[in-house]
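Left out: one protein chain. Kept in place: all the others.
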Amino acid sequence: MDTRVPSKFLSSPEDLGVVAVGFSGGQCKPGVDAAPSALIESGLLTQLRDELLYKLHGDDTVHQYTDLVPHDDPPYRSMKNPRAVSSVTRRIADQVYSHAKEGRMVLTLGGDHSIAIGTIAGTAKAMRERLGGREMAVIWVDAHADINTPESSGSGNIHGMPVSFLTGLAKEDNEEFFGWLQPENLISVKKLVYIGLRDVDIGEKQILRQHGIKAFSMHDIDRHGIGRVMEMALGHIGADTPIHLSFDVDALDPMWAPSTGTPVRGGLTLREGDYICECVHETGSLVAIDLVEVNPSLAPATDIGAHETVRAGCSLIRCALGESLL
Amino acid sequence: MDTRVPSKFLSSPEDLGVVAVGFSGGQCKPGVDAAPSALIESGLLTQLRDELLYKLHGDDTVHQYTDLVPHDDPPYRSMKNPRAVSSVTRRIADQVYSHAKEGRMVLTLGGDHSIAIGTIAGTAKAMRERLGGREMAVIWVDAHADINTPESSGSGNIHGMPVSFLTGLAKEDNEEFFGWLQPENLISVKKLVYIGLRDVDIGEKQILRQHGIKAFSMHDIDRHGIGRVMEMALGHIGADTPIHLSFDVDALDPMWAPSTGTPVRGGLTLREGDYICECVHETGSLVAIDLVEVNPSLAPATDIGAHETVRAGCSLIRCALGESLL
Partner (left out) sequence: MDTRVPSKFLSSPEDLGVVAVGFSGGQCKPGVDAAPSALIESGLLTQLRDELLYKLHGDDTVHQYTDLVPHDDPPYRSMKNPRAVSSVTRRIADQVYSHAKEGRMVLTLGGDHSIAIGTIAGTAKAMRERLGGREMAVIWVDAHADINTPESSGSGNIHGMPVSFLTGLAKEDNEEFFGWLQPENLISVKKLVYIGLRDVDIGEKQILRQHGIKAFSMHDIDRHGIGRVMEMALGHIGADTPIHLSFDVDALDPMWAPSTGTPVRGGLTLREGDYICECVHETGSLVAIDLVEVNPSLAPATDIGAHETVRAGCSLIRCALGESLL
């Protein structure tokens, strides 16, 4: 049964462009590149095709981008693997753009969260072109803000920096190091909303306050409940703005999603995660979704963790793409 | 201490009729017939007697209904074990009716959910007789809607069909196959409220919509909170209507009730389950409760599951029957 709501901004809403990104260079733990295969093998794409009735585009095989990873990639402005991440995200931007310009919904399976530099760059550009220059909103669901600049980052891992590059807070002219990002690839801090934050660096807190960025921490969710928080989040964005949803699975509590690189206690329940995705779907404004940071190789004592994390990830995606309970 | 609220519809509210149903024929997994013994052995009836001060009626031994299960019971209209389930539920209807007509509260310990055909048939008839034809409401707490007709069901398991027989959506004249259900045994779809739904078949969704049946899914509970959902659920029923509560333990999340035949993730917390039962008790309108689908033989890796599920079931029953925190 087709339970999808009518799309406001997609010309081919029944078409789903899938980009499977087997890339882990934005951080240091191997294994997150295996997530797309794990998600696909658990039946995700089949469900999207058979149950939610999407027509799938893109390939079922996972991109490894090995041609883009240089043998030698020393730090630049303290960033680790800067050439690799820049090249791969540039390629991803093209892939996502090619689907989005056709008016398709786009689903990207990461990979670490650095890949959102590519996905958002791709949809932001396509939306501007397709919708007469209209700016897109981003809902970033994450335990972390991922808004460090290369200079404020303590680790140098680029998966902690994508939002600073995407909002133009971090600037760089050299094409080799994200200099390829053009104004049409960027988003406004006014159209950015965070949900689920609970482990934010001091420098990031200052950035959030200084720019007045809308952010709902776990404290806010406890205070208001997830129902009211989604009302406020979507109210901030407004009904006439396309939405790119970038979902880091570590937003979920480790009880539901233990297999991820930087788990933080006190997170969203799976029900709250699904609810967020359902609400975003119901707006009819969703144009793209990323699911990132599932790392099947990081399981606790029992190996039930990876399986549960993959299942949680599939559930989030299905909810965002229109599965509903009733 | 007696914390029970005054009953609106029972003439002997301190009397509790207990029906212990060791029956599993409404589905295919052995073990759910062992639930009444497990609940009783864990001290449930003693607690109801000593702490909540009920005077217990009915026997402490569990009915196996072996005399009613035919050697040969081939499918009819695709239903599995149709003669057995029909005969057993007809007997249960008599047992429950014999308590309810005396103005007692009735507690039925299942067994799979097919047994509710009997329990609700029994109380519906007794309420009509005792209260001048008044119709009874049913609150069905479940991950599933259990409203398939024999024809819409994919599995043929009758525990997925009780609501369709009880509302008259499924009809059958043959006494051997639920034809014994008379108008006085049935309930109105207008007086039916679901809570906790999250795994509803496509055909069931259509039935729910077509008949405008009030249903609160997990999405609604996330949106409004369980406090507001119970206000709405009880508001729909109204203050002047007797309530039969049919609680499928699979409404709880598997984290709290893993030992059940068809667990579904994303369910009620035990706190929410207890809260539902407490609120129903507080109405003073409760006339009967079923607890079903506890299957002590279905435990995950550790065997802590069965113990926890039985404890959860006892807690739900005590809350519905008047236990309160303060």
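Lettered A and B in written order, each chain numbered from 1.
In the analysis below, a residue touches a chain if its C-beta (ideal position, glycine included) is under 8 Å from a C-beta of that chain, and two chains touch if they have at least 3 such contacts.
Just so you know, these numbers come straight off a predicted model, no measurement behind them.
Contact with the chain not shown here comes from a single listed residue; of B:D142, B:E272 or B:D290, that residue is B:E272.
Residue in contact with the omitted chain (choice from A:R198, A:H244 or A:H281): A:R198.
Interface with the hidden chain, as seen from subunit B, comprises residues 1, 225-227, 270-272, 274-275, 278, 302, 311, 315, 324-326.
What subunit A contributes to its contact with the hidden chain is residues 197-198, 200, 202, 205, 208, 215, 217-219, 222-225, 265-266, 301.
One rule holds in what follows: only the chains that are shown with their structure count from here on.
In terms of their C-alpha centroids, the spacing between subunit A and subunit B amounts to 42 Å.
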